[in-house]
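Here the complex is missing one protein chain, while the rest keep their positions.
Moving on to chain A:
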Amino acid sequence: MQKTIRRGPSLPGRPAGLRPGWLAGGILAVLVALVAGVAFGPVSLPPGSVAVELLNLIPGVRLDSGLTEREIAIVTELRLPRAVLGLLVGGLLALAGGCYQGVFRNPLADPHLLGVAAGAGLAVTVVIVLRPAGGDGDPLAGLPVTVPLAAFVGATGAVLMTYLLGAAGGRDRSPATLILAGVAVSAFLAAGQTYLLQQDAESIQQVYSWLLGRLATAGWHDVLLVLPYAALTAVVVLLHRRELDVLSVGDQEAASLGLHPQRSRLLLVAAASLGTAAAVSVSGLIGFVGIIVPHAVRLLAGSSYRSILPLAMLFGGAFLTLTDVVARTAAAPAEIPIGVVTAFFGAPFFVLVLRSAKRVLT
């Protein structure tokens, strides 16, 4: 009947934290995802050669991979940026989701909680509805170039609205007030979006193809777009991850331990929201990663945010890049929207994690 929560590497005398074994596992998952993301596609390349070609990107390394010049171009100009974008977006969504779950002490919190999804959705709908006439037939290729900017502005604007609305409720901003404000803002913005779509039925397919998420990139451009935000979010959230453990005892007790709960929460929510907005701006609304990955990590590697957050970032990135491989090969030459694939594979995977974790627990 003895229930021991910390498994494997845990010793009673050591505090919870990032275990080297798990960190190594996370890095390995990222590397595997990177090679797989580059190797598999309409033209499959031998993974060994791909790995060699990736090593060649390290300055000073010059090995013969046996790939033709055209294949090398596919690697470096087409697939690598897409795989890296998957790592960044998946890592950001999982990190932000884990962060929100800690800040709001709510296991159902996801990165789109505070109106990010609705804000980005409305802004993108506006841009698509107002686009100049004469787009070509392909709904993805026809997206206006201003979509990423609109999504970013819409997402950050919605979070700001949520925060101001929550703050209007009084000086004592409880986590629940902020979540309720997020629900209100989301409902308001979604109503606006639905109205616009109803007025302009032709845009529906384009808007939905964006809503379902995608990692189709214009080469390295999107990666460079999202990289500064990813770095900022990761640094801020990871540096403060211990505070999330302190916040888990509630605001009152965290304050008695010397923390400033409201200040910590504001900083962490701002950082996570910025990262989510950046991810959404290049990839649309990819669901599931932000909620499933942190929970899987929590079940496997312990409940401390000191290990959840860095591991969620690594495994979230690996998960999304691998999912993208499935999204573009399963129905080749057509692409399945990646949001559909994350849900399709994520749900059974999570059931598996739940089952195995239960076995260890009992």
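Quick note on the criterion: a residue touches a chain if its C-beta (ideal position, glycine included) is under 8 Å from a C-beta of that chain, and two chains touch if they have at least 3 such contacts; residues count from 1.
Methods note: contacts and distances are computed from a predicted model.
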Omitted chain, identified by the protein name its UniProt record gives, among "NADH-quinone oxidoreductase subunit H", "Cytochrome c biogenesis heme-transporting ATPase CcmA", "ATP-binding cassette domain-containing protein" or "Cation acetate symporter": "ATP-binding cassette domain-containing protein"
Listed residues A:T76, A:S209 or A:S303, member touching the removed chain: A:S303
Contact partner of the left-out chain, one of A:V246, A:L300 or A:A327: A:V246
Positions on chain A where the hidden chain makes contact: 2-6, 10-17, 170-172, 239-240, 242-243, 245-246, 248-250, 252-253, 255-260, 298, 302-304
